[in-house]
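Below, a portion of the complex is reproduced, with chain positions unchanged.
Chains: A, B, C and D, in written order; residue numbering restarts at 1 for each.
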Amino acid sequence: MMEIRFHGRGGQGAVTAAEVLAVAAFKDGKYAQAFGKFGPERRGAPVQSFTRISDEPIRIRQEVYEPDCVVVLDASLMKVVDVREGLKEGGILIINTGEEVAGAWAVDATQIAMDVIGKPIVNTAMLGAFNKASECAVTLDSLTEAIKERFPGKIGELNSKAIVKASEGCACCEV
Amino acid sequence: MVGGVVTKVGSLDSNKTGSWRSFRPVIDREKCIGCGLCKKFCPDVCIEIKDKKAEVDYDYCKGCLICKSVCPVQAISSEEEEK
Amino acid sequence: MVKKIAEGSHAVAEVVRLLNPDVLAMYPITPSTHIPERLSDFESDGELDGTIIRVDSEFSAMSALVGASATGVRTYTATSSQGLALMHEVLFVASAMRLPIVITVVNRALSAPLNIFNDWQDSISERDSGWIQMYGEDSQEVADLMVQAYRIAEDKRVLLPVMVCMDGFFLSHTYDVIDVPEDLKGFVPPYKPEHAYLDPKRPQTQGAWAMQEPYFELRKELEEAVGAALPVIKEVHDEFAKVFGRSYGGGAIDVYGEGDTVVVSMGSVCTNLKVLADRLGFQVVRVRCYRPFPAEDVKKALEGKKAVAVFEKDVAYGTGHGALYNDVRACTTGKAVNFIVGLGGLDVPINALEKMCGEIDAMNDGETRWQR
Amino acid sequence: MSSEVISSGHSACAGCGEIIGERMVLEALGKDVIVCQATGCMEITTTPYPRTAFKVPWLHVTFENAASAASGIVEADRKLGRNTTVVAIGGDGGMMDIGVRALSGVMERGHDLMLVVTDNEAYMNTGIQRSSGTPKYAATTTTPAGSVVPGKREWKKSISRIAIAHGIPYVATASIGFPEDLVAKVKKAQGIKGPKLLHIYTPCPVGWGYDSSKTVYYAKKIVETGLWPLYEIENGKLTISQRPTFAPLEEYFTGQKRYKHIKPEHIKEVSERVKAGWKELEKQEKAGVDLMLLP
């Protein structure tokens, strides 16, 4: 089983990202679970969400305490939140940033989103990066299909493109 | 406290909401006429008028840019926040 | 203290006047109505210090009292049945905010079908609310409980709201000989809240919301406070007995008579049970304090007995028993049976009780009989 | 921070109009005040135990009882020999729907308190559901614009009219877009004995789907279009505070996601209603009927 934790800000769609990832994994024929960590948070406040992906039915029901992968939608969060908390030894950290971060995968999702969608909607692009960084723990096909289902029409199309582009543009900075 | 009473009033200022900001309002002290309109409308109570000039407390400013939109002399501009 | 003869409701109203609550909220519902009516008489003759708010509903009654108690004054209301049920949501808030509100619940059956007569379903259905619940056997005890209730509620070790329960009509609408205190002899000092007040000079926030951890902690504190009330209830009872010369068997439970068989019940039906106990030689354990439930006291009283029979006027629907039985059941491994009586105000005369008592021996452990 | 009544650090969304309204009201009233707040955004974003943004005495009990709890505060306060300004404040949901019995009750009983409705036209705290304050055609999560239904189907309820019908001595509408007017009304109300009600328009960037910087824009624009008339009724006398320029409704609807689906015919319907409504309002003002005495 793979456990993923998303960090984002209220309004950035971290929960949606976790859900779309779960849907995509399901399309890949896997079992999946996704949920947010809810609170009174409003737009802009730090939020978290989680996805579990597994070949077997998922029986546990608890927060993700030791993620295999952490996805950070907003690099500025790293100043206020310990995004590495509990990350497994050898786990994957993916960050939306234009810069390199030691030991982490970096992707400039904001730039990609601006280029492709025309708005700084980064949650979907980060899923593309996840596809790359996780060595295809979820397929691009399923991701794009899932996103188009969630957002029918043009928005889905554009987001789907952002996913593909981000997958390509994601790179790891070895420590 | 018994019954969940909170006696440290105003203590929520421990919550530094400035980190939420995506855009940063920047005040041009030259242009600012100290009219206080921005302060009047700021939802985050984070503008002071000091020496007849507006000052933003970036610890709390969430970057809504209402201040920018109401400033009568366009003394406020916005910058994307460093990530 | 003067012995006089008075309607139960009026005796309560007189004691309430003495206790001098600052804010009273009132909404009429049978059979509690005579209390606000009598208090209104006092008011219109200038004999009541407190302010009566004649609210739009019982929901607002309890809400107004929460507001007033949070401001830091003493409060009071009386209600019954649908009125208490309508307060449900606010009851849970009042206790966890630790506001020492006192109300007289004049017990009445819950609708449907609508019925104005006595049983305990109304207050029993609020037993989870974090309120202290005391049940009086006669008007004298109810009046005395009112006095004790404010002492208990406002005790710094407790700080919880209290329901004083009295059987509708059987007590509220009956003239009885009673000692109504004319003076509280300093037994109930003025309420001076240290924890919760709304005062511009000392601002505080009441009713903050809580995330998981503090919520868990505050609810734990609530349960601890309810539990901690038990010794205070006993202490106040004993002190009351010393000052006013009337005792009710120790505060939590009242054990009467001797015998191998024990009958457990609450409220006014116990007067008949005691008469019968004298005749048939069983023991009566009367639960005065139902919340917190005095499990240790009950357990001790039931130890080594041949059989326990719980008589009650309420049903824990879907369990096959009444709520009191279910609580008592946990206190004994011996034989216990249950009689559901008097729902909807059905009279429970001595004859009928005698018949039921005669059936106990032949009943199976865990059996429940509905006795009309 | 700069306010005497509320600190920074609260978690209202960036650009929240409701917290602007809440602050303006409380600042106008000063520190000798007790606030009783209904459940909603203004409660959740300000008071996470063990912290609070408020600096004045503040109480929250439930969603539906701010007004009745406040009536208990008023009477307790009098018993304590004080004469504090007591305010019951809540959103459109808390005051116009689920709390309307409590509101009606305190008005009828004549308690000396302020009732403040900060109206953002939906249940925002729970995620933008329809309230009786939601305007016709606005989309919310429980009145979504779909292929068959174009958003909310009923007209907005007028809590100010309902308050007037209770014959109380002061009722006013306001908008955070016009702070001088708002503050003057709050202060005037504070000086009047008995129940007073203020119905304040407070735009919500998240619930309405517009850019956070435009809160004040919408708060002004709606008044200009005439969709939100500013008036007051003092001792029964209706006075219009400001006449609209009847700016085209499009200027108001545009940029709000909740109106994205709105069709020209809808706009026309609303616009005709606004104009007709204003005619009646002016007629009413001119008639000079004493609205406290009307049976």
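The definition used in the following text is that a contact is a pair of C-beta atoms (placed from the backbone, for glycine too) under 8 Å apart; a residue touches a chain by one contact, two chains touch by 3 or more.
These numbers come from a predicted model, not from an experiment.
The assembly described by this file has a subunit formula of A x2, B x2, C x2, D x2.
Just so it is clear, only the chains that are shown with their structure count from here on.
Spacing of subunit B relative to subunit C, judged by their CA centroids, is 54 angstrom.
Measuring from the averaged C-alpha position of subunit A to that of subunit B gives a distance of 31 Å. Averaging Cα coordinates per chain places subunit C and subunit D 42 Å apart.
Counting only residues that touch two or more partner chains, subunit D has 11-14, 16, 44, 47-52, 54-56, 205, 212. Within subunit C, residues 97, 203-211, 214, 218 each touch two or more of the remaining chains.
In the complex of the two chains, the subunit D residues touching subunit A come out as 11-14, 16, 41, 44-45, 48, 205-206, 212. In the complex of the two chains, the subunit D residues touching subunit B come out as 1-3, 6-17, 19-20, 23-24, 46-56, 176, 179, 205, 212-217.
Note for the complex: subunit A touches subunit D at residues 10-11, 40-45.
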